[in-house]
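All protein chains but one are shown in place.
Just so it is clear, A, B and C label the chains in written order, and each chain counts residues from 1 on its own.
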Amino acid sequence: MISPGLGTPPGQALLARYMAVRARTDRLTAPLSAEDQVVQSMPDASPAKWHRAHTTWFFETFLLRPHLPGYRPVREEYAFLFNSYYEAAGPRHARPQRGMITRPDCAAVGEYRAAVDAAMADLLREPSAEVAALVELGLRHEEQHQELLLTDILHALSLNPLRPAYDPDWEEPAASGVATMLDGPEGVVEIGRAGPGFAFDNETPRHRAYLMPYRIASAPVTNGEWLAFMESGGYGDPLLWMSEGWAARGAGEWEAPLHWERHDGAWMGFGPAGLKPVDPALPVRHISWYEADAYARWAGKRLPTEAEWEAASALPGLRDATGVVWQWTGSAYRPYPGFSPWAGAVGEYNGKFMIGQMVLRGGSLATPPGHAGPTYRNFFPPGARWQFSGLRLAEDVA
Amino acid sequence: MISPGLGTPPGQALLARYMAVRARTDRLTAPLSAEDQVVQSMPDASPAKWHRAHTTWFFETFLLRPHLPGYRPVREEYAFLFNSYYEAAGPRHARPQRGMITRPDCAAVGEYRAAVDAAMADLLREPSAEVAALVELGLRHEEQHQELLLTDILHALSLNPLRPAYDPDWEEPAASGVATMLDGPEGVVEIGRAGPGFAFDNETPRHRAYLMPYRIASAPVTNGEWLAFMESGGYGDPLLWMSEGWAARGAGEWEAPLHWERHDGAWMGFGPAGLKPVDPALPVRHISWYEADAYARWAGKRLPTEAEWEAASALPGLRDATGVVWQWTGSAYRPYPGFSPWAGAVGEYNGKFMIGQMVLRGGSLATPPGHAGPTYRNFFPPGARWQFSGLRLAEDVA
Amino acid sequence: MISPGLGTPPGQALLARYMAVRARTDRLTAPLSAEDQVVQSMPDASPAKWHRAHTTWFFETFLLRPHLPGYRPVREEYAFLFNSYYEAAGPRHARPQRGMITRPDCAAVGEYRAAVDAAMADLLREPSAEVAALVELGLRHEEQHQELLLTDILHALSLNPLRPAYDPDWEEPAASGVATMLDGPEGVVEIGRAGPGFAFDNETPRHRAYLMPYRIASAPVTNGEWLAFMESGGYGDPLLWMSEGWAARGAGEWEAPLHWERHDGAWMGFGPAGLKPVDPALPVRHISWYEADAYARWAGKRLPTEAEWEAASALPGLRDATGVVWQWTGSAYRPYPGFSPWAGAVGEYNGKFMIGQMVLRGGSLATPPGHAGPTYRNFFPPGARWQFSGLRLAEDVA
Partner (left out) sequence: MISPGLGTPPGQALLARYMAVRARTDRLTAPLSAEDQVVQSMPDASPAKWHRAHTTWFFETFLLRPHLPGYRPVREEYAFLFNSYYEAAGPRHARPQRGMITRPDCAAVGEYRAAVDAAMADLLREPSAEVAALVELGLRHEEQHQELLLTDILHALSLNPLRPAYDPDWEEPAASGVATMLDGPEGVVEIGRAGPGFAFDNETPRHRAYLMPYRIASAPVTNGEWLAFMESGGYGDPLLWMSEGWAARGAGEWEAPLHWERHDGAWMGFGPAGLKPVDPALPVRHISWYEADAYARWAGKRLPTEAEWEAASALPGLRDATGVVWQWTGSAYRPYPGFSPWAGAVGEYNGKFMIGQMVLRGGSLATPPGHAGPTYRNFFPPGARWQFSGLRLAEDVA
């Protein structure tokens, strides 16, 4: 998972980074009670406690067991309880049953984290390049779970009729203003990661693609623009929707983004700070790919492909490429030409999900700072709505 | 819900009884962590925290709001969150979503209980007959939920691969020995409740029934007898089963009672004390009506009707009528002739469930002492297995 | 299945009766195209062609194979295709897949019927008492399927937006007039079959029951009365319904009996003659037990038990006991005291369905004349609506 030129940080720096990432997870769970941490609101989501334990299991399984001589696992059963989907790492607890694990309780999971952290400190005194690379992967992995922890708990809290806030002081991003259409690069371009530094396997190899002429919006679609779509009947016109999307819309009774609800005629949105009036200047989020696609058709435009998005990501004038909302693209999540998954057990990390999902680009306000760059490929099924997912428009140049 | 001759206890005695029942609930939840208390393991079960809050809501709704002048509800939203199924009491939270209520947390529910208890102490200074009667109902209601709380948490803990014990010191009942067949009363008998003292509406009115000659077993079927049924292929012979039961068996992959699992060739049972070897001398439990019915056919016998059971319940030699396991009968749960539900909102208590369920008689080791007598009618759908449900055999006299 | 005193008809008379019953089936299918005969509109229903073949299979399996020396089955595969649910008769085709059997086609099934009829004529030259008894059962069985054939094809045709008529000349029964409440017999009564003549095992043994004082309506509830229930909001008031019924109503979006639809403000009913205005004077039909029960509660009455119904069936003034609509009772379908299923393979006929169903009494306009008498027990799950099922009211005498 490490490109050839990776400059492994010396052990001390790596340990500092390890501790920082781990502490960030703890900060994220600090506002949550033990009860908040145990529930699983749907099979796609996981309990906060599980996220805390699973990220710890990752280090125990792929670092401590094979690489720290004499390491004794905290508790053998955790290998079963906290494996997510690694077939090569043995059998595991059924995903939809994660919310039934009341024991070990939160405190015990905290002890698990502490014990693994202590052993990791040991291991990181003189890490080999392989260990360093795996630690880096484990940290990126934990960062991914930090975002999921937030979206999952937001979903769980949204099902509570009391609509409790995750963090009343949560700050929303600044508005990015009205969008214009920018000319994107065309012809043969290169996309994907190369060169030094960590990269996920799915970002590689860097390769050539051909882009026909297109334009891309300078900013994501806003809540205000989405309201116009709603008010013009966008959720009720089958001709705007993919056939499968129209069925999903009907089955889910969608008439607005997820987490929106109407109170006394006004739309409110449930977010980490609780239930607040929808701000028309902010980017819309919590929409499925189906909705993004229908919106784009209504607007006479389309979603960019991921190659277009990546090639345009550094264009002057393009705003909020990262750090605000994930942006659905028109590209299915498939391997790049020449793709090869990592060797060993971590080879299951990305490759086996490359079907039935659409690529999102950018990163959201819930993505850990520095985690997602312009080549980063996020992916979810087209009906997923509980992520911080929005869209940016594109169009063909005739 | 009170038969004419009820001698209402004076307020002080009633308050003492109130406090005792309420305290028993608290003792039952004492071994449970906050996480244990929030989970809902299936739509039929409820979280322990919900049981604690719902029983409190019952007093608040049917006693304090209408009868305590100036009473101010602890929190208006609780009326929505903790109503179980009373249509007349307004809208309510969807039953399968009870496990999503992480807030109010356990501590807040404890405060809710304390606040209602304080107000109840106020109300019970000089209770009217109507208030006293409703309080008695509320206490019986809470006792019913005490048993459900136990069976529900047992089910939740059983889904944890760690098989944690609810209470390692839980004591099982004594064995009741080998059963013989006793002649039951025949001809016209009277069943149902009459006379002074509390009675549930479904136990009334006392009425006549005609019993053809029959015999009834002096003791419930034991684990050892059940093992013989299993070993002779009872779970694999469709001719022993009701058609619907055979389908349920297949869908659920039943091959033993619920909570049984085989370890190294030996059957273990999961109970409140954790996972223990199955004791062949103890009554079998955690079986569905379908299984009880198939067993009886295999044994060349049948289940008693509820009238037979009740008429025979005081026969000399009949053991473990109450307090050990609930005993499935051959009777569907339907109203007695002349039945009329209680007036007012509590009229929904029993009547609306009188379809699709079978009657169980007796009471189990989880039933609060004194709660269930010989006329008591418990009821569950024929596929339910998570209660402490066993069986007692009967047979026709040719 | 034969009570001791049965006077077996001589072979010739039995053959004549055999041919008459078989011919009646053919007349019922005459209006149906090959396409009409192959479809299965829901798992509970069966194709007309299947009914024709299955009733033939019954004679082949229980009469010809064991009792006619040298008989060679028409086609071995039919034993698999046309067994309904007899475990003892070997494996069988999955019930929900019956509509996939396009081959053998209708003509081949006609040939199957003819071949079995010819062999039966042979067998019936000198039938033993056992054979005669089984033939009688086979004919009663075929009569039962005649009614099912009609209700099943009516359901299938009702799903066709063209609403094609089964038989445009079908005649509805005469109206039976306004109902009064009649005093029923009380105290110890005898119900069930005894004495000579054919009886289904589920009607036996005749036994005593005790009836508390009650009254029973002289006629079934009419469409006009049902409309009053609808207009007064009966389908929208949860307090009138069993909890399970209220859920079924919601899931099925019931707002009127099955096969009713509103056209230009008027209610039309789809019946064998096609879509016709609902006649307020005729008995209501195509209602579930849940609806019947809710109606009775709305009317301040209740459903009679089957013992009450049977004891009252010959009361002077009681009309339309049989031959118009099946009448839901308040009794769950359970074995009579002393019940014992028939010996041998036909023992699966009735006994294994004695759970989860409610008893209907009477017989409908689709029941073959003479088939169902006052002791006849029909049974369906409480949510079933596609039979010709209505209700007759009863009430307690205080």
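The definition used in the following text is that contacts are C-beta pairs under 8 Å (C-beta built on N, C-alpha and C of every residue); 3 or more make two chains touch, one makes a residue touch a chain.
Bear in mind the structure is a predicted one, so any value in this text is a computation, not a measurement.
Seen in the complete assembly, the chain not on display touches A, C.
Remark: the omitted chain is touched by one listed residue; of C:V74, C:A132 or C:A156 this is C:A156. For the chain left out of this panel, the touching residue among A:Y18, A:W241, A:Y295 or A:W342 is A:W241. For the options A:Y18, A:Y112, A:Y166 or A:Y214, the residue in contact with the chain missing from this view is A:Y214. Remark: the omitted chain is touched by one listed residue; of C:M19, C:L81 or C:L275 this is C:L81. Touch with the hidden chain on the side of chain A covers residues 85, 87-88, 188, 207-212, 214, 238-239, 241-246, 289-290, 293, 302, 305, 330-332, 334-335, 337-338, 348, 352-356, 358, 382, 396. With the whole complex as reference, residues 33-39, 41, 49, 77, 80-81, 93, 97, 99-106, 156-157, 159-162, 164 of chain C touch the missing chain.
In this text, only the chains that are shown with their structure count from here on.
Taking each chain's centre as the mean of its CA atoms, A is the chain most distant from chain C. Same-residue interface: chain A and chain B share over half of the residue numbers found at their contact.
Between the CA-based centres of chain B and chain C the separation comes to 36 Å, rounded to the whole angstrom.
Per-chain CA centroids place chain A at a distance of 46 Å from chain B. Within chain B, not a single residue touches two or more of the remaining chains.
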